[in-house]
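One protein chain omitted, others in place.
The letters A and B name the chains in turn, as written, and every chain counts its residues from 1.
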Amino acid sequence: MAITGLFLITFLIVHCGINALIFFNDGGESFNKGAEFMGTNPLIRTMEIVLFIGLILHIVKGFSLWKQNNNARPIKYAVQNGAANSKWYSRSMGILGTLLLMFLIIHLRHFWVISRFTDEITSGKETLFNEMKEVFEHLWIVVLYVLAMVSLAYHLMHGFQSAFQTLGLNHKKYTPLIKGVGFWFSIIIPFIFAMMPIAMHFDFIK
Amino acid sequence: MSKLDAKIPEGQLETKWTKFKSSVPLVNPANKRSLEIIIVGSGLAGSAAAASLAELGYKVKVFCFQDSPRRAHSIAAQGGINAAKNYQNDGDSVYRLFYDTIKGGDYRAREANVHRLAEVSGNIIDQCVAQGVPFAREYGGLLSNRSFGGTQVQRTFYAAGQTGQQLLLGAYSSLERQIGMGAVQMFSRHEMLDIVNVDGVCRGIIARDLVTGKLERHFGHAVLLCSGGYGNVFYLSTNAMGSNVTAAWKAHKQGAFFGNPCYTQIHPTCIPVSGDHQSKLTLMSESLRNDGRIWVPKQKDDQRKPIDIPEEERDYYLERRYPAFGNLVPRDVASRAAKERCDAGYGVGSSKMAVYLDFTFNMDRYGKIEVTKHNIHNADAATIRKLGKEVVKEKYGNLFDMYKQITGEDPYEMPMRIYPAVHYTMGGLWVDYNLMTTVPGLYALGEANFSDHGANRLGASALMQGLADGYFVIPYTIGSYLSNEIRTKAISTDHEAFVVAENKVKESINKLLTINGTKSVDHFHKRLGKIMWDKCGMARNEKGLKEAIEEIKSLRTEFWKDVRVTGTADEFNPELEKAGRVADFIELGELMCVDALTRNESCGGHFREEYQTEEGEALRDDVNFAFVSAWEYKGEGNFELHKEELKYENIKIAARSYK
Partner (left out) sequence: MSGNMNLTLKVWRQKNTKTNGELVDYKVNEISPDMSFLEMFDVLNEKLITEGKDPIAFDHDCREGICGMCSMHINGRPHGPLQGVTTCQLHMRSFKDGDTIVVEPWRAQAFPVIKDLAVNRSAFDRIIAAGGYVSINTGNAQDANNLPISKDNADEAFAAAACIGCGACVAACKNASAMLFVSAKVSQLSLLPQGQPEKQSRVINMVAQMDAEGFGSCTNTGACEAECPKGISLSNIARMNREFIGAELGSEKY
């Protein structure tokens, strides 16, 4: 989980960076260039496959972990006061992850399928920027995206520092640093992502 | 007259053990594989013996009543383990450890055994360090030592206040290694309920699987009882709830003599009893006496808070009476002194049965050292106290926390209240130099035997003895017996002796379950404890002991008429386990009183009020009582005394003085 998780975290940085180009508010020009680069560069295309492998591994491993851990306690407690000893989101990675998976399916359907499996964008009929504008016209989609980003924030808040612990990095000096970086990362990245549909919907970006 | 042969090797004291080791018959590795050894108990002695014997190649079976061998009560020993390493360059030596132990035992221990103990003490530390036991260390990376009662050198090795735990986990890990390798078969949640003798030789045991209730027969060429002490005869003691005498007592009833049953160690620093509901007492390590000063108010029934009583109105009675050893006098002396003050009406706390253990003086002393170390000039009293508190916290933090948890009082602010409590039993099955009891093939190790501590055990010596017996004595001495057993084929557990023994056990269990009386097992245990504590406790006298014997006899009759044991024999039934143990404690209690009544002298843990000096010190009678009492069981309430004379060839026997 840790290795794939950290790998997905690096993807988030790239994804967030490219998408943040919309905030230049230049009618999507920089963003479309960025998207085109990402869509045509052979290295990136290869990485896309790796990314999917990573994602699938993360999901499969996540489900098998959930199953194994569920089996490890066949009879549950009548009363369990988890709040006394741990954070709710650290105990809810499976649920948060499942929510994210459902979001991902919708998200991929919205953008990735269009850009890869139709000629809408390659033919120049449509730009990805316009596609975004269109999708985010619906308020419920915006709400859905924002909620998904909240899930992502909590998923990261545990996952970021947890990955380091799993890889054996726990150090009196560095762990507080990792935890600090992890905390801010978990807030900033999902926040930027969440701002995209909001900005689009309310026409802050034209 | 005496049937007892201690089998002490001839020769100079210093060379007895070495010579013994090099001349004891050996068993060759091929034969070891077919020799089976049963070990009952998995504490320091049991685990150490099991691991060491399995390493040698014997087939070993280990039994413990707990859910894991790691739970044995050795785990609770706090303070430390003695060894004559002389790492501190303060004049320690094998001879001095030997001498201190004999003197601490009030000249009632066997010279040869104690010298052997002192000789192997250093090996124990080496062995434990090699196993990864994390003893306390100095900044230079070498081992640290502290002092304990009854000695003037620093020879105690420790791991914070959890030395017993660390040593036991070391032995346990060695045992688990052998279990993992298949060399030891472990039977946890099993209780030994009888030994099986065939033609006068011990050949096995009957054990009950505590989970299913099934009785099992196990054969062994030799049986080692490492089942600990019997302090729980007093109901309230620092022993674990499950600690019991059953294994030793069953062996006693099958012919093993019981040595010095009346020698009981009452530990001076325990948390006082708080109410009727109390199920056990908690020890505060003797190491606290390194830095705590014991006192009572000079004025009777002083109602002031201890911190409000000025220095000159405090009676530091140990420092007053024993200036040379002060607060570090041996346990028996410290306990009696506390009792004397409380009986005289100077006790403190709501029960008036407690004295203060006060750390303020040494907190300030450490604080001043810290101030100097950190070059703080003109430090105020609060800073000094604060820094001193940190030093004390580092040394005894876990004990202070434990005290606070139990009493609800903060010992950093208020002196601890302490009172003596039953802690250890020096008595146990009589064994010879080889640790064999009077039943051939049956051995007793650790606290279960009587051997090395005489009438009083010094602090930090129990761990030493348990591990010495297990790691370094039995692997050699058992050879002298087993070398003659190589032709003995494993006896089938269908042998008549096994059948008879099992039926006897079954019968006694059925009897307990069918009485169906009105009172719980604990009810009887508490009553027995009260008789024992009042009449065979810290101070004993002829009248009280005679009364106690009668009271115990009638308690036994009542028990077998009116005890209620719920549940059935073929299930997990802790009440049934307790009932069997209490039945044995009742019988043992009687023997302890008989022994105490016979010993017309005061020595170590046995203080007869009739035999004391004008100053209230114990008065030994070396002319008439320099012997080990070994009791033979002759039927219910009937015991015959055998004496093993104690010869002191190397130490001049003298009145014990700590002044």
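In this text, a residue touches a chain if its C-beta (ideal position, glycine included) is under 8 Å from a C-beta of that chain, and two chains touch if they have at least 3 such contacts.
Everything numeric in this text was worked out from a predicted model, so none of it was measured.
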Where does the absent chain make contact, in terms of the chains shown? A, B
Sole touch to the unshown chain from B:131, B:383 or B:598: residue B:131
Sort through B:34, B:274, B:508 or B:598 and give me the one touching the missing partner chain. B:274
Check each of B:101, B:162, B:246 or B:629 against the chain that is not shown and name the one that touches it. B:162
For subunit B, which residues lie in contact with the unshown chain of the complex? 48, 51-52, 55, 66-71, 73, 75-76, 85, 87, 123, 125-143, 159-160, 162, 165-166, 169, 172-174, 176-177, 179-180, 186, 188, 211, 238, 240-242, 274-275, 277-280, 282-283, 401-402, 405-406, 408, 471-472, 475, 518, 520, 522-523, 564, 566-567, 571-575
Residues of subunit A in contact with the chain not shown: 1, 65, 68-69, 71-82, 84-87, 90-91, 93, 158, 161-162, 165-171, 175
